[in-house]
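Presented below is the structure to which this report refers.
A single protein chain has been omitted; all remaining protein chains appear in their positions.
The block that comes next holds chain A.
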Amino acid sequence: MASEEEINLLVIVVDVNPIWWGQQAQRETDLSLSKCLDAVMVLGNSYMAMARTSRLAVIASHCEDSHFLYPGKSWRTGDSSGDDAYSSGDGKYELLAVANNFIAEEVRKVMSKTEVRGNSTDTLLAGTLAKALCFGQEMKSRILVIKAAEDCARQYMNFMNVIFAAQKQNILIDACVLDSDSGLLQQACDITGGLYLKIPQKVALAQYLLWVFLPDSEQRSQLVLPPPAHVDYRAACFCHRNLIEIGYVCSVCLSIFCNFSPICTTCETAFKIQLPQMVKPKKKKLKQPT
């Protein structure tokens, strides 16, 4: 095992939500899914060309599942028997040609075969990030998320678990947001120390990817990069989903409420009505079990 050459892994998570991309195609904007994947391939090729020990992985995050676009299933055994079919004709470094063809093939398969069932149209990003973390367990890695559709509030808990696991493993999560700001990704970037960028002009996606997200974390201190976004860490109350500054927290299940109520709606415990703790009880009796 070469000890000086540490493997650096870049995992690119691409949001291929078919509903959002379909709406983009209908509106005939400049950015289509194929152009987005072209930009991703440019970034992937540049990253792999930077050092011999760089590894790339690309995962597509769909409405119901996530698929590895690259590498294929036999990467760990080093099985390269299928690679002979992918020789490129233009003299490109073979590894890059193989990667590009693989990604193009797999994304065609994913988009044509996966059905959108049920009434869920949100991209399930938390599961994809969890897979990316499992994939990059033994190596020094970082994750870049290219997000298209809006956040899904149901994933909050899974998302936070993934963020804390990434923080413990020192894995950076960067975010490149195409459309609407995502509070969850802003928190992820803030907690893990990554970069968050909402792209002003979608046409120039490749430019932003190469400028902002190609350098590694050690090189970022020497560059002037977009300033960190202001993250709103206020909690949302469970009853109205409003952001509150002062709230009441149930000591059993940690749910947050904006008003005092005698019963917690989440865990259904009845609370003892107590005075606020800063006032010492003088006249009223507190029920103290001795």
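FYI, contacts are C-beta pairs under 8 Å (C-beta built on N, C-alpha and C of every residue); 3 or more make two chains touch, one makes a residue touch a chain; residues count from 1.
We adopt the following convention: contacts and distances are computed from a predicted model.
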Absent chain [UniProt protein name; select from "General transcription factor IIH subunit", "Isopropylmalate dehydrogenase-like domain-containing protein", "Queuine tRNA-ribosyltransferase accessory subunit 2" or "Dynactin subunit 4"]: "General transcription factor IIH subunit"
Full-complex contact with the absent chain, from A:Ala165, A:Leu178 or A:Ala204: A:Ala165
On chain A, residues whose C-beta touches the chain left out of the figure: 64-66, 68, 71-77, 117-118, 120, 124, 126-128, 130-131, 133-135, 137, 154-158, 160-165, 168-169, 187, 191, 228, 230-236, 244-254, 256-257, 260-261, 264, 269-272, 274, 276-278, 288-290
